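One structure is given below, represented as structure tokens, and several questions about it will come after.
Note that one protein chain is taken out, while the other chains of the complex remain in position.
Read from first to last, the chains carry the letters A, B and C; within each, the first residue is number 1.
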Amino acid sequence: MGVRFGILGAGRIGLVHARAISSVAGADLVAVAEPFEEAARAVQAQFGCDIRTIDEIAASDDIDAVVICTPTDTHADLIEQFARARKAVFCEKPVDLSLARVKACLKVVAEEEAVLMVGFQRRFDPDFMALKAVIDDGRIGNVEMVTLTSRDPGAPPAEYIKRSGGIFRDMTIHDFDVARWLLGEEVETVQAAASVLTDPEIAKLGDYDSVNVILTTASGRQCTITNTRRATYGYDQRIEVHGSKGSVAAENHREANIQVANGQGYTRPPLLNFFMQRYATAYANEIAAFVAAVAEGAETATTGQDGLMALALAEAALKSVQEARAVKLSEILA
Amino acid sequence: MGVRFGILGAGRIGLVHARAISSVAGADLVAVAEPFEEAARAVQAQFGCDIRTIDEIAASDDIDAVVICTPTDTHADLIEQFARARKAVFCEKPVDLSLARVKACLKVVAEEEAVLMVGFQRRFDPDFMALKAVIDDGRIGNVEMVTLTSRDPGAPPAEYIKRSGGIFRDMTIHDFDVARWLLGEEVETVQAAASVLTDPEIAKLGDYDSVNVILTTASGRQCTITNTRRATYGYDQRIEVHGSKGSVAAENHREANIQVANGQGYTRPPLLNFFMQRYATAYANEIAAFVAAVAEGAETATTGQDGLMALALAEAALKSVQEARAVKLSEILA
Amino acid sequence: MGVRFGILGAGRIGLVHARAISSVAGADLVAVAEPFEEAARAVQAQFGCDIRTIDEIAASDDIDAVVICTPTDTHADLIEQFARARKAVFCEKPVDLSLARVKACLKVVAEEEAVLMVGFQRRFDPDFMALKAVIDDGRIGNVEMVTLTSRDPGAPPAEYIKRSGGIFRDMTIHDFDVARWLLGEEVETVQAAASVLTDPEIAKLGDYDSVNVILTTASGRQCTITNTRRATYGYDQRIEVHGSKGSVAAENHREANIQVANGQGYTRPPLLNFFMQRYATAYANEIAAFVAAVAEGAETATTGQDGLMALALAEAALKSVQEARAVKLSEILA
Partner (left out) sequence: MGVRFGILGAGRIGLVHARAISSVAGADLVAVAEPFEEAARAVQAQFGCDIRTIDEIAASDDIDAVVICTPTDTHADLIEQFARARKAVFCEKPVDLSLARVKACLKVVAEEEAVLMVGFQRRFDPDFMALKAVIDDGRIGNVEMVTLTSRDPGAPPAEYIKRSGGIFRDMTIHDFDVARWLLGEEVETVQAAASVLTDPEIAKLGDYDSVNVILTTASGRQCTITNTRRATYGYDQRIEVHGSKGSVAAENHREANIQVANGQGYTRPPLLNFFMQRYATAYANEIAAFVAAVAEGAETATTGQDGLMALALAEAALKSVQEARAVKLSEILA
């Protein structure tokens, strides 16, 4: 029999995961918990699952694992509740916006010996996996420089930005995780620059919309991250890794694989505009990996520690901007 | 309530369509007919449908439409049987390898006023649809020249080739359909060349593995088709349309969207190797289009007449090779 | 001491060759012959050479070789005159528009044991040379299919078309030569289609603007050629060669190697628009190859026979269109 799931939260990302669970062999969606009755009923109708409260799911004998898709400020509490309830837990990033709270939460997870996977879906993108395989096969030799370009099509609403923890914790955090995944050793130093270039409202909220970060490891490997909140040509997601024997790069995804030529030149369509469309396969792969880990009792591909480290890098970047200096990650983790 | 389906034949392509029906809103898979019991049971298990005989499906009140995925030599008979049984029919290409038999079959379909869609899935590929939309939007002006490149990764087994009707009827037929779709007017003249270059066994079977075709319409529009049975780099599927105001091209799909650079150069992965993977979305879109046409009582996107015309072009091409001359389509259709 | 040159004709292409001679080590431009005094003086001023008549150049002791850049209908007579004058001869294609006249001229060249190179500059294009080297290195195995795409940015003036011998002799002739160069064996059969799609005036002149050709060799290798007189996006010059072990393709040259991304997509500039700009390096390489052949007494890379064969293919293509059948090259050469 497969892994039996409860989903907490039936918003946009909850639906993505519900669909993933339904289509993965060896997984069953048993129940959803969602305060908005209409949303809950929609999930019930589409996937044929029960509607239960969070506490009912925690107490359910017929549920092995949960996917936490509730608002960020509930994540840490829910992880602890379900770790104690002996359910395997998949939680959307971040565990919490406070590093101290994350540490406390992971302590509970460790004490309970619970399974916790934190959602960093990019690691499960087929192109990025192929890029990682090239590195792991030794085809580019030793990794020396990683270049990550991530640009959103547009900034989120002010309400979202207010509660986001800022661009480093909300957007760059994905790049921090990818950087750790690809660099092959932990980051030692963080240097960052940050500006507001697209919308002065973002400055009023105390946030930035345009940032660059340099990460350096103990052996001198470096990673640069470029983020902006506005790219008119779509959702720009590129990785380039330079090594001692060569380089490997993953390219963007376009709306269609065509090009039109005329007197103005050769034009290919813009990029896919929406992260859920761009990473649709990654989200499905991610849940499949969680299901496989739970079924086999194996370690999850991304862990609570990964969530902690990405958040620590975000804090280091923010501190680097604020203090105009290189910040050691050890200062943050101490 | 949705369109209720029976599937005839649970082979490779039958499974593709079963999956498509299951995932399309407004369609239900009610029953499968398949002589190999194991295969039938597998479909039942995966999709929760009944197992019935072909005649039972024809007589079923709870079935509105069938998808014919049986061997080619049964297509025409089944189309007639189900047209008479007042079911909407989706049939994999070709209707038959004999033009006379196709004509007779379509006569029955016409008399019964039955719905018949012949499967030319390329018209439903997202890239090719985007290319067609560029043409329809007038962005390249009048279509003048169409260039179709279709290369298989490798030849099918001798057993398959023997019953295939030859490369023009088996492989080029898809390009003939695409050519008609894109040229915007009917073909008048066919010129073709054919060789055996990859495997002398193919010559022994009386077939070819390498062909080029020029199609010309009454107004002088031209289309070239290049086919080979062996491309070491994968399944090569390209379209280029040249018009009075510009050109539009659809490019190939690779195994991954990455590239590796080293002293030997910049290398991107080979193409997707398997037609079902390359056209996975096209197959799903095709069934969705059939469901929509049946539900709305609208004309299907590809018709029995499309199947007839593509076959006629195949016959004209073969005659052109055999007689070393340009062949008028009217000679074939007369 | 180097090879001492006379140039016959100081038009557009004459200037290209004058510049090439001036910049090639081992070559000196001694004299120009040109009826328009102003043009002659311009060459004299720019390159510091004499102005002489054609007959004076033929009689000059200080001239080893000539480059014939005069109108087509003078080529054969001049080749014969200079072959008899014991000068090495480089002649722009074609030798003549009449196959019989070409044969007679080559007979004189053979009798005089004269050096004759006919200008097919594409063989000297660096990209096409790199493509040829890939084939010669065995990297794509046996050549099976050659695909040549040649599109002009716009049709030449009516006056030019009238005296051009038609699109096959004027434009496709370059592709015929490239086809022979790449196929690795002589063409046996020619099939062609031709239309007027861009301008009805071209039909009034008895010519075509849009043609497709299929060439087949004795062993079954095939080549397709696509020509149009109008490509809105520039001068389109592509080669693709498909072999038993892989394929090799040469791509177009753009005005600049940049791309602009915005909401409409990713746009690269149009192609170089002018053949002299596109083939600037090829023209220089071609003269350098002629200089080297003359200096070393070696065979020229392209010969009178190459000029003859390309013209014969053009005649075969025209006959194929006129008689709606496959034409054997042996019919033309007989």
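Rule of thumb we're sticking to: a residue touches a chain if its C-beta (ideal position, glycine included) is under 8 Å from a C-beta of that chain, and two chains touch if they have at least 3 such contacts.
Note that the coordinates shown come from a computational prediction; the quantities given were computed from them, not determined experimentally.
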Can you work out which residue in C:149, C:247, C:300 or C:320 touches the chain that's missing from view?
C:247
Contact residue for the chain not shown (choose from C:118, C:134 or C:287)
C:134
Who touches the missing chain here, C:74, C:142, C:219 or C:259?
C:259
For chain A, which positions touch the chain that isn't shown here?
142, 144-145, 147, 149, 151, 189, 191-193, 195-198, 210, 212, 214, 216, 219-222, 224, 226, 228, 230-233, 242, 244-247, 324-326
Residue by residue, what part of chain C touches the chain that was omitted?
126-127, 130-131, 134, 139-140, 245-253, 255-263, 269
Residue-wise, where is chain B in contact with the chain that is not depicted?
231-233, 254, 261-270
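Here, only the chains that are shown with their structure count from here on.
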Hey, how far is the Cα centre of chain A from the one of chain C, in Å?
58
Averaging over Cα atoms per chain, report the distance between chain B and chain C in Å.
42
Would you pick out the residues of chain C that each touch at least 2 other chains?
231-233
